[in-house]
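Apart from one protein chain that is not included, each protein chain of the complex appears where it belongs.
== chain A ==
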Amino acid sequence: MSGTAVVDGPADQLPGGVWRDVVGQAPALEVLRRAVADEDAMTHAWLFTGPPGSGRSTAARAFAGALLCSRGGCGECKECATAVDGTHADVDVLATDALSIGVAQARELVQLAGRSPSVGRWRIILVEDADRLTEQSGNALLKALEEPTPRTVWLLCAPSPDDVLVTVRSRARQVRLRTPSVEDVTALLVRRDGIDPTTAGYAARAAQSHIGMARRLATDESSRARRRETISMATRIRGVADAVGAAADLMKIAEEERDKVLTDRHAEEKAKLLATLGAEAGARTQPPHVRAQITALEKAQKTRATRFTRDMIDRALLDLFSVYRDALVVHAGGAVPLINEDSRVVVEEVAQALSAERILLAMDSIGVARRRIDANVAPLLALEAMAIDLTLPR
């Protein structure tokens, strides 16, 4: 692509330039592009909201690229590329795995926000999980949001406006993203990740248009296997012992995934920290300040592991939920394509075994389990209580 303006294809096709990965968001794109083109339509704080997997961070990063690019977001230049991957000198990204954003982190951001841009037109502060701002850390940001340094732009992301402190929310312009269509996500996987259309279509449908999840399903066999195992829970449970067993299996799947992803990453982090700490060479015991930093890291890692496990379970529950959604479709005799087209046997068995009313009960129970796990109920116990409601008649 070249030229001075960003050129799109026909309206129903993928957007172009730096926006090319922001799929299915025509209304939001219009607002953002206007702000790039016309400084009067620009404001210093934006809140991107949208369901998980809708591409909040992708949209915010593309916006950053468009603001910094001399051609308004060509998608080709260094400004565009580095804004999108978060390495641009004038873009600071706060992405956290922890359950909350601390005051110290917030103050650091305020400091960064106070500096003027080094190379570009704007200094951009991107907070990926603004819903994790606490009362205290949110307050630490307020002044900077209210009286910003002239060329500073805040981009905040969160699942929904309700998840963000009112005080923060009220100081930002909202950009609402929607769940992209299965076709949009399929097309994105084909173009961006080079996945064949059939696999891309399966993955987009199975992931219910969650872009990141769709990509994982399309590229990682073990994640497909885990999903199949999760789906099969719907026909496995015939009594209370099976329910307890199924809950244990769901838990195990999540924990194995956690260990696979985090064990080495945590060891790596710790090694890095240890390498930078200036303990006395050959010291036989570690001085207190070293100990304190190690303890802090271990605590953060534990928090992250907890969150990760919960996220994994939640994802599995969404997968399971989709089976019952499909079963309702089958009940209704609809010609709508199933989310779990590849596991049609499971869906049909559920539809045959359960009345529509029982299917709805199962869906409610999955929702209750998600809520409980979010509220700190022991995950295994929450899953057991749910699995009991997924029992099929003998």
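The rule is simple: a contact is a pair of C-beta atoms (placed from the backbone, for glycine too) under 8 Å apart; a residue touches a chain by one contact, two chains touch by 3 or more; residues count from 1.
We take it that contacts and distances are computed from a predicted model.
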One chain is missing here; what is its name in UniProt, given the choices "Anion-transporting ATPase, ArsA/GET3 family", "Pyruvate ferredoxin oxidoreductase", "Transketolase" or "DNA polymerase III subunit delta"? "DNA polymerase III subunit delta"
In the complete assembly, which of A:Ala104, A:Val166, A:Ala225 or A:Ala267 touches the absent chain? A:Ala267
Specify the residue from the set A:Cys77, A:Val110, A:Leu142 or A:Leu277 that touches the hidden chain. A:Leu277
Note that chain A touches the absent chain at residues 239-245, 263-264, 266-268, 270-272, 274-275, 277-284, 286, 290, 294, 372, 375-378, 380-382, 384-385, 388-389, 391
